[in-house]
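Incomplete set of chains, arranged as in the complex.
Labels for the chains are A, B, C and D, by order of writing; each one numbers its residues from 1.
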Amino acid sequence: MDPARLRELLDKVREGKASVEDAVGQLKQLPFADLGYAMVDHHRALRQGAPEVILGEGKSPAQIAGIAKELARTGQNVLVTRLDPTSAAEVRALFPELEYKSEARVATFVQTPIPTLGRKPVALVSAGTSDMPVAEECGETLRMLGVRVERVYDVGVAGIHRLLHKREIFERTAVAVVVAGMEGALASVVGGLVTTPVIAVPTSVGYGAALGGLAALLGMLTSCASGVTVVNIDNGFGAAFAAARMLRV
Amino acid sequence: MDPARLRELLDKVREGKASVEDAVGQLKQLPFADLGYAMVDHHRALRQGAPEVILGEGKSPAQIAGIAKELARTGQNVLVTRLDPTSAAEVRALFPELEYKSEARVATFVQTPIPTLGRKPVALVSAGTSDMPVAEECGETLRMLGVRVERVYDVGVAGIHRLLHKREIFERTAVAVVVAGMEGALASVVGGLVTTPVIAVPTSVGYGAALGGLAALLGMLTSCASGVTVVNIDNGFGAAFAAARMLRV
Amino acid sequence: MDPARLRELLDKVREGKASVEDAVGQLKQLPFADLGYAMVDHHRALRQGAPEVILGEGKSPAQIAGIAKELARTGQNVLVTRLDPTSAAEVRALFPELEYKSEARVATFVQTPIPTLGRKPVALVSAGTSDMPVAEECGETLRMLGVRVERVYDVGVAGIHRLLHKREIFERTAVAVVVAGMEGALASVVGGLVTTPVIAVPTSVGYGAALGGLAALLGMLTSCASGVTVVNIDNGFGAAFAAARMLRV
Amino acid sequence: MDPARLRELLDKVREGKASVEDAVGQLKQLPFADLGYAMVDHHRALRQGAPEVILGEGKSPAQIAGIAKELARTGQNVLVTRLDPTSAAEVRALFPELEYKSEARVATFVQTPIPTLGRKPVALVSAGTSDMPVAEECGETLRMLGVRVERVYDVGVAGIHRLLHKREIFERTAVAVVVAGMEGALASVVGGLVTTPVIAVPTSVGYGAALGGLAALLGMLTSCASGVTVVNIDNGFGAAFAAARMLRV
């Protein structure tokens, strides 16, 4: 039941065309979301200047282009994640306005200006060059959410001086996203250096006992730095969303 | 090398009593943390009104009481976590000022007023009554960090109406901490309802395929709600620290 | 907002004391479950003649007795599961009317007659004598749900003739619950013999590679018999509830 | 020993051509299944209007077509599951009557009308669009078993209002099949909303900590909703068979 129909019913009550009991009966049946308001509020918050996000993995190029076009038609910005180069080429043949960034494996279409979110940027820290696709997925998602980003790449703990050298960055950023594979130790070191929120993103970089990212995941969850939080392996997108949630506090 | 000694060296350079080369040589050896300033700043931020935290698990009552007394002697507030009732009784025999809360398994000693942190409270949501020890560890830690808490307990997803009934709480809180064992689904549902940060705390409640909390942990990490972050199993303390980091954004 | 308040609002609309717009505004805020009707229906169905269930594990005897007494006070029957003998003695000291069955590790209190559920009984099949506590937890829960039970114990597949000898039981029962530890193969054999629903309950019986019931769990999930469903390790209670759901079809 | 030979032996006994002792001796040797009756009964129940099912995975197109043709020759309906598009094309080149549904990855051939099974339909609920192949495997299997289906797709718990909006469907269906990947929380929410049997199907949708469907599997097994039963990861076929077993109760 949408607000129009609700008004219609209340008008009938007011005009005596419907009894109070009838209205109670109908309103009791009122499905929660039919009003749609709660989620609309929620969705509006999410969508103001923010992209609709399409998980590219597991969808055909035709499906991706179809959804993207539909979203674009309504004036929204579009973000497609986990899109490999081959699929990207096919999608762009169908929807050429999409811009593809191979390093981040994302495609974006911006037609509506994105308002800035947060007073300070997010620090985006990664351990090694192989973690870059995940870091860039995070970076591009942040950009589409209106969040400014300061990147500090390739500062893994095996050369701890590299991180310490760049540590002043944490004084001018509001949240730190730490992207690391293998043993994922960078999250603990950053967590010990800063008082801002730290979002740890384990990556599937590594082999053998890295267990596809589980070693980094377990390491980040058991970090000896207090108050580090963790997202799923390779989930740069989720880390960006989490950071956006925090910037709204 | 503390600032005093640094000044002394520079004075010698200024006065010509030490050559520039000598000073370069000495300063090159300068251990990073000897200045101590960075960590001091960091630590001060953490410690302003905040408790020193002692992990009770794996320490003897005598050790716990000793550390607690030492901290108390310097005027600080004290928080001991993961303290079982038997140990607590022994610790309190040695340090009677400690107040023990058995449900949270924490002991606290507050001698310095705790300044309020954050403009809004934190929503502390738990799925079942068995999750209460972890939730309360979080709640007590938040209290010691100066964070106000609104509790919503026993709103597991098997009776989803219980959560929906209380959902307005999320409009007046800045961060949601969701504590749940078994399948941990509550984090996803809350994550879909709110735009604030959501910190998911899996608990070891459950048996068999719950695998000591791993089922809830994996579930929360793969949440279909975007931007939910996760801490270690049963880590109510860590969730509280993470929330405090976010309230400072 | 309960029906009374809803009526009050609609009366005001009818009488012109509240504008339609105001009413739309208020009704939009209407929390879903405040009406409470849907869940009440659902709960009534669950509770008609059925026991309130208290998971004994992880609760103190005082807590268990307190909850049980409160439930009993409202005229309901009571079932406490996973209650070890020591706790049971303490609980019964506080609430002597509870009857304890040590083999099933359950305590029950029946003051309201339990209507029979289902046209046929449930076949309760177990592989070995060590599986009996789980089987009996299921059996007692079924009894409290009004379901008749036919037991076939100790018919593990290492002596397949024992099961075949008893197979006519499946012709007069509506659902088969199969309780087995170790490799849990009994579920596949029963699944191949019958056309009724088969609920497989892995138990933690076994050692080493049994991995606390995981071997049986995995075996039952990958059963070569089509359409066997599985519940958590040692979850006799859950199997009984699942059977009751099926008897209502 | 088939019935004909059995009759022949008994005729000899009647006619005095065989002694009772001889017949006892022969009958003692009687292999159980030689009579075949038990399984025939069982199989007949399974096969009335139901398809013979061929697991396509791991078979060559020639093998699949061969088995399908042989089954079709005897007048039966045929269902091939887990058949990828490439193999499907090759199979259909050999047996063009097979109809392929790429979304469900199944091929079917119906020559005998399928009698309706069950008084009410089955509710087929899925969390996301990526779960559709598994859901449709279930849906197609149900169709071939004569079961009517009501689909409710894309109602994952991150937007709980979507499910609540559709909840009246559960009042007109006899069994709920819930298909979900990632954390699989939908099964718990549905399990809390309905009194019908709930069959949870974890899917391998997700990455990282989803562990190929294990996260959803563990979550469903430890559901806080009582009496939810679970089948193997991606086993839409098994869920359909389980539902059919329940509809016969």
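What we mean here is this: a contact is a pair of C-beta atoms (placed from the backbone, for glycine too) under 8 Å apart; a residue touches a chain by one contact, two chains touch by 3 or more.
No experiment lies behind these values; they were computed from the predicted model shown.
Q: Tell me how many copies the full complex contains, given that 4 of them appear here.
A: The whole assembly in this structure file has 8 copies of the sequence.
Here is the rule we use: only the chains that are shown with their structure count from here on.
Q: What shortest step count links subunit B and subunit D in the network of chain contacts?
A: 1
Q: Report which of B-C and A-B is connected by more C-beta pairs in contact.
A: Between A-B and B-C, contacts are more numerous in A-B.
Q: Could you tell me the distance, in whole angstrom, between the mean C-alpha positions of subunit A and subunit C?
A: 40
Q: Indicate the whole-number Å distance between the mean C-alpha point of subunit B and the mean C-alpha point of subunit C.
A: A distance of 38 Å separates the two centres.
Q: Between subunit A and subunit B, what's the gap in Å when you average each chain's C-alpha atoms?
A: So the centroids are 25 Å from each other.
Q: Mark out which residues of subunit A touch at least two other chains, giving numbers and ranges.
A: Subunit A, residues with two or more chain partners: 32, 38, 217, 232-233.
Q: Spell out the part of subunit B that touches subunit C in their complex, as residue ranges.
A: Counting only subunit B, the residues touching subunit C are 130, 159, 161-162, 164-165, 167-168, 205, 207-210.
Q: Can you list the subunit D residues touching subunit B in their complex?
A: Per the touch definition, subunit D meets subunit B at residues 127-128, 156-160, 164, 182-185, 188-189, 191-193, 206, 208-211, 214-226.
Q: Touching subunit D in the complex: which residues of subunit C?
A: Residues of subunit C touching subunit D: 32, 38, 42, 45-46, 53, 118, 164, 167, 174-175, 193-199, 217, 221-222, 226-233, 237-249.
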